[in-house]
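One protein chain omitted, others in place.
Lettered A, B, C and D in written order, each chain numbered from 1.
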Amino acid sequence: MTFSGEFLAFMGLALVAIIGGVLLLNLTKVVHMVVSLIFTFVAIAGIYVLLSAEFVAAVQILIYSGAITIIMLFGIMLTKHSDEEEPKTGKWRKILVFLGIVGFAAAVYLGIYDFNIEQVPTTLHENNTMQIGKALYSKYIIPFELTSVLLLVALVGSIILAKNEKKEADDK
Amino acid sequence: MNLTSVLSILVFSPLLGIVVLAFMPKTAEKAIKAVGFLATLPALLLALAAYLHFQFGKDLADFSVSAKWIQFHGINVSEPYYSVYYELGLSGFQLLLVVLTAIVATLSAIAAAKFVKKEWKGYFMLFLLLEIGMLGVFTAENLILFFIFFEITLIPTFFLIGKWGYFEKEKAAYSFLIYNGLGSAILLIVIMILFAKTGSTNIDYLTQLMAKPDAPLSSDLKMGLFIGLLLAFGVKLPIFPLHSWMLKVHVQAPPSVVMIHSGILLKIGAYGLIRFGMGIFPEQFETLSVLIAVLGVVNLLYGAFLAFIQTDFKMVLAYSSISHMGIVLIGLAAMNEAGVQGAIFQVISHGLISALLFFLVGILYERTDTSLIGNLGGMAKGMPIAAGFLLAAGMASLGLPGMSGFVSEFMSFLGLFKEMPVIAAVGTLGIIMTAAYLLRAVLGITYGKAHREFTGVLDLKGVEFVPVLVLMLLIVVIGVFPSVLSAPLQTTLETIMLGIGG
Amino acid sequence: MSSVPASAFLALALILFCIGLYGALTKRNTVIVLISIELMLNAVNINLVTFSKYGLNPSITGQIFALFAISVAAAEAAVGLAILISLYRARKTVNIDEMDTMKN
Amino acid sequence: MMENAWLIPLFPLLSFLILLLFGKRLKEASAYVGILLTLASLVYSILVLFERFREPTYVTKFDWLTIGDMHLTAGFEVNQLNALMLFIVSLVSFLVHTYSKGYMQGDERFPVFYAYLGLFTFAMLGLVISPNLLQTYIFWELVGVGSFLLIGFYFYKPEAKAAAKKAFIMTRIGDVGLFIGMILLFWETKSFEYSDIFAAVEAHAVSGTMITLTAILIFIGAVGKSGQFPLHTWLPDAMEGPTPVSALIHAATMVAAGVYLVAALFPLFAASNTALMTIAVIGAFTAIFAASIGLVQTDIKRVLAYSTVSQLGYMMLALGSAGYVAGVFHLMTHAFFKALLFLAAGSVIHAVHTQNIEEMGGLWKKLKLTGPLFLIGTLAISGVPGLSGFFSKDEILVAAWEGGHPILFFLALAAAFMTAFYMFRLFFMVFTGEARGEQKHVHESPANMTYPMILLGVLAIVAGYVNTPWFGTFLGDWLLDGNEALAHHGHAEGSPLIMIAATVISLAGIFLAYLMYFKRSLKRNWLSGTGDTLHTILTNKYYVDEFYQLTVVALTKGISYFLRFIDVFLVGGLVKGVVGIIQGLGAAGSKLQSGQVQTYGAVAFVGLAVLVVIFALTGGYLR
Partner (left out) sequence: MSLESLQQFHWSAMTPEFIILGVAALLTLLDLFMPKNMDRKILGWIGIAAIFASIVSVLGMVGGPVTSILEDSFRLDSFALAFKLLMLAGAGLVMFLAVSYEPKDGLEEYRGEFYYLFLTALLGAMIMASSGDLITLFVGLELLSVSSYILAGIRKYHLESNESAMKYIINGEISTAIILFGMSYVYGLTGSTNLIEIANTLSGIADSQHAYLLTLAFLMVFVGLSFKLAAAPFHMWAPDVYQGAPTPVTAFLSVVSKTAGFVIVLRIILSIFGSAASLSDPQVPILAEMQDYLAFIAGATMIIGNVVALKQTNIKRMFAYSSIAHAGYLLVAVTTLGSNLFYSIWFYLLAYLLMNLGAFAIIQVVTEKSGSTKIADFAGLYRRSPVLAVLMGILLVSLAGFPGTAGFIGKLNIFIGAFYGTPHYVLASVMIATTVVSYFYYFGVMTQMFFRPASDDSKLNIPFGIIVVLIVAVAGSLLFGIMPNIALDFMQNNLDILADFFS
């Protein structure tokens, strides 16, 4: 393969993403973990751009680096501030999970390491957003509407679960 | 005249009693008992009527009924395959068992009225359900129907043992459930394989199909299925070493239930072995006949020897049941008229004898609160009549000529001596042991020094005479005029022999 | 045409998936567990988007699928957090290994 | 007449049923029911007997049980032997019925006793007119039950209980032999009918070995019933029963059934010299063996019991040495004089309320009637010339001589000597000398007890004359008439020497007893001396019972306990094991359910990983 800019970009982004992930596993302060993950999310957005999915990339930035990480931070604030993650979970389980993951990864990697289907030129990057919009509002209208229901449900659910009427009662 | 509905009525007549009972107050003891008893009568009368019908030379086929019932779709084979019919019928053999069932059930109802001390309502409802199951088992003409009735007997029995039994009733109930559950599970597998392979579970159809050289089952599979049947019914019979559940049941269950259980439920195993084992898989039976004979002898001796050292009379009887079922196997293993007929005779006669014995044990226990031979003795003083009947029943059980026990024992051995004299000779040792343990037990109870002062009326009285006399009468009648049984059996035997080709 | 082979993207996705999974199964803090799961979903999205470009007869569908996945993930994250909060209210902890009042 | 001979057994059966149902109400009156009905069958059987003198054998049968194409029949046959047995049995039974009226007076279970007697008589009569083996076997067993019930009549006595059980089981051991033999013979000849069996044997349709085997098996049955060695031990114990019962069952009738069986099947036995030899040897041995035990017993009934055993041995010896007539003849005479002896003994016991002869003595004057009658019996059994026993015993000795077994012959002589000795020992100790035990108001028995004895006394004297070397062998000719199968087993003209020898021997025995127990001129232990090991062995009956206890019973118990071990630990343990495993799995499973949500996820994922890896390794490239 040639050392094209695309390649360098990919390398960089992938590196960032992975480092972010690794940090997630190894940092001790919860807040740091979340922050480190933001890098990963952003990097992934970059990957999307490389894959000529600008719209998805934008959504990625908005939702993940934006919404989700933020509410997670909120969650941390709302629950226990500045929590130390002291590793106390069962050793054997960690080992087991690790072995499992290694095996799994190896097996899957066998399947994908030389994955190549002869590539046909695509026009995904040409006003990508419009294509998506068309598809969403025509072919995928039903799942789209369902998603709205799903979001509504999530909304209501989060509210009723999270909000606390008994507070006053508790304070008294 | 059209008799096709008779069997259905006969089988389901106890349902009426159940319904009536359901609407009766828990507390109306007398009325409940009365209903429970009366509800067994229709079946009894119809059964006797059927027997007369036969004795007057009419055809039993008049009774058979067949109606489309379940059709399993999705298997792309055309009618009538993969459908289960509601088919009841009577052959001579089945007729006898139905009569036996009806009689014992009625007598057991009387016994229950005597022995059951609590919650008569629940007891009789379950009891009648059980009777439906038993009658159904013996009249069912296809395997799935048979299996359904077979399982229907399981649940009431579980509760009857577990609720109305003695101290360790629940353990007994569970070991009953688990063993018979396993047995019926194996049976179900066998049935379903047959069904899936042949598309029918009609017994006669299968019998003919298997006889054909182009039967859709490999001989290995057949052998496997037959061994499955042997196991399934071996649990029920029971065959050593599958017997331990039945000991618990005999000791813990209330007498009226044990009458039914050892009188009839155990016989389902023998019935199945003869009707399906021998009927559907004759060659396999032939191949294993030596094994079966050995099993029979083992049962016979094992039961006898263990009965010889039991301290509880109930245990003696339990082991003696094992021993006597050994005779059934012996007869079957012979695979000739004499043997099979002997086995069938043994089924009937043991049904009567054990019912009688357990009824007497119930009386004994009720009067003295013990069935330990050590605590009894000299009962002939306090309850001469009961003791006399106990002795007589014991004699019948040890195969005294002139009583039903002898005829069956004699024929079974007659049969086996023709085929495998050596094994049979070993088996005859059982005849001696039987005498030994039964006399030990019976004399231990009735003879010798009396351990207790007898106060009040101990002896049989009132309604108690009914079961005792009826059963004794039947035992003697069969013993003196065996033809009352052998006549209906001839056709059945011919068909079986035809299958065996012997 | 592209200098970066599809397999590279797939491998990246696989790695991230595994990292997420490991985090989800070993981290003690529930928030981290939830967020690790989000990482797994991200990995999936990378796969989808990759295939939408380099897969057999490529199409926009992959991206659509990814979008749906993202929105669903967002919803789940919200709900998960809400549950966590109500649980925290009762249990006063976010350590997942202390949520074992029901066992055996 | 004969075509209705089946009525003869039914009379006693009738009495059995009547007494079973109404005994409680009839009380003492039930005696009359029994007596009358047995009288009826006695009369009838006499008529049948006389008719049989004139007319040929009568047989009839009907289908009893159908097995496929085999038809087992039941019916009855009146041939010489059967007719004779009918007469003997019904006679003795009738007399015992009468006798018991007095003997059992005042027993609360009086009706039951008569009921049992009826049952037994029915069975015995049924046995002797059976035309086929199966029917014989059936009644054979019923007879056993009758005897069992009567032995255990005093059910509250532990000894009675034990004796009854022993009698039943030991005879059953023999019966199994008969059972097997019968069935084997059936498959050989396809029939249970005596006639068919004999025909088959005649036609040599049955292999010699099979004949020998079946014959010996059937003989085992006879051994059991007739108390032959080694199954003899139950008979002496059976004396626990009421004395009339001993007279009826254990002297005259049932114990003779074994002899009868061998006689009835004689053509079969005759076809196998081995079988005959076996019978003869067993018989002879039993004769001497039992007699030797009888020498030292002190219980009046046991002495008689052992003499019975020994006499039965005699009969077997006779049959074994092909002395068909001799056997049957002695069977008859023995029935009379042994019954007489037992009834007399009963009357003695009735008088002195003890059975121990050491506590008796000097009863001759007190029991004016019983004494002489007992003496008659004693003389008869001792074979003193002129009495019935003399002739029949002579026949046997002749047969033994002719049969060509000199050893057996001398054994028989020795037995005869002992018999004479111990019988007179008994007589002297009971009736002579002065009273040893305290004997208050000893009185002669009532009439209904004495008359039967008198009648038997007469028979004991005269019965012998139906078959004598001097006045014609009427019985023999009659028995053999028309039985060419038996013809060459007829009685042989023995040389007078045998007769003289027999007489001398028995007189010698009597004289020795006279010296030891009447004159007392000879010490009682002159033979065994001071160290009387021999005496102990004899009094302990050669320790046969103890031997059985140590071997057979112990073995049975051992096996039983071993099997119980298996039952509890192997069979039970198996089940417990399976259940335990399942329970354990359950426990493990629920232990894994630790409430740790991540564990759950881990399990799931690891499960997936395992599947994936397995596939990769087996199905994937890596092959």
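Annotations
Everything that follows uses one rule, which is that a contact is a pair of C-beta atoms (placed from the backbone, for glycine too) under 8 Å apart; a residue touches a chain by one contact, two chains touch by 3 or more.
Keep in mind it's a predicted model, so treat the numbers as computed, not measured.
Taking every chain of the complex into account, the chain not shown here touches A, B, C, D. In the full complex, the hidden chain is touched by subunit C at residues 17, 20-21, 24-25, 30, 33-34, 37, 40-41, 43-44, 47-48, 50-51, 55-59, 61-62, 64-65, 68-69, 72, 75-76, 79-80, 83-84, 86-87, 89-91, 96, 99, 101-104.
Residues 107-108, 110-112, 114-115, 134, 138-143, 146-147, 149-150, 152-154, 156-157, 160-161, 165-166 of subunit A touch the missing chain (whole complex, contact as defined above). Contact between subunit D and the unshown chain involves residues 582-583, 585-587, 589-590, 592-593, 595, 597-601, 603-608, 611-612, 614-615, 619-621.
Everything below uses one rule, namely that only the chains that are shown with their structure count from here on.
Centre-to-centre, using mean CA coordinates, subunit B is 65 Å away from subunit C. The set of subunit D residues touching two or more other chains comprises 596, 598, 602, 605. Under the contact definition stated at the top, the residues of subunit A that touch 2 or more other chains are 89, 93, 97, 101, 104, 108. For subunit A in complex with subunit C, the touching residues are 1-4, 6-7, 10, 14, 17-18, 21-22, 24-25, 30, 33-34, 37, 40-41, 44, 47-48, 50-53, 55-56, 59-60, 63-64, 67-69, 71-72, 74-76, 78-80, 83, 85-89, 93-94, 97-98, 101, 104-105, 108-109, 112-117, 119-122, 124, 128, 131-132, 135-136, 140, 143, 147, 150-151, 153-155, 157-159, 161-162, 164.
Only residues 590-591, 593-598, 601-602, 605 of subunit D touch subunit C when the two sit together in their complex.
Contacts from subunit C toward subunit D in the complex involve residues 21, 24-26, 33, 96-97, 99-104.
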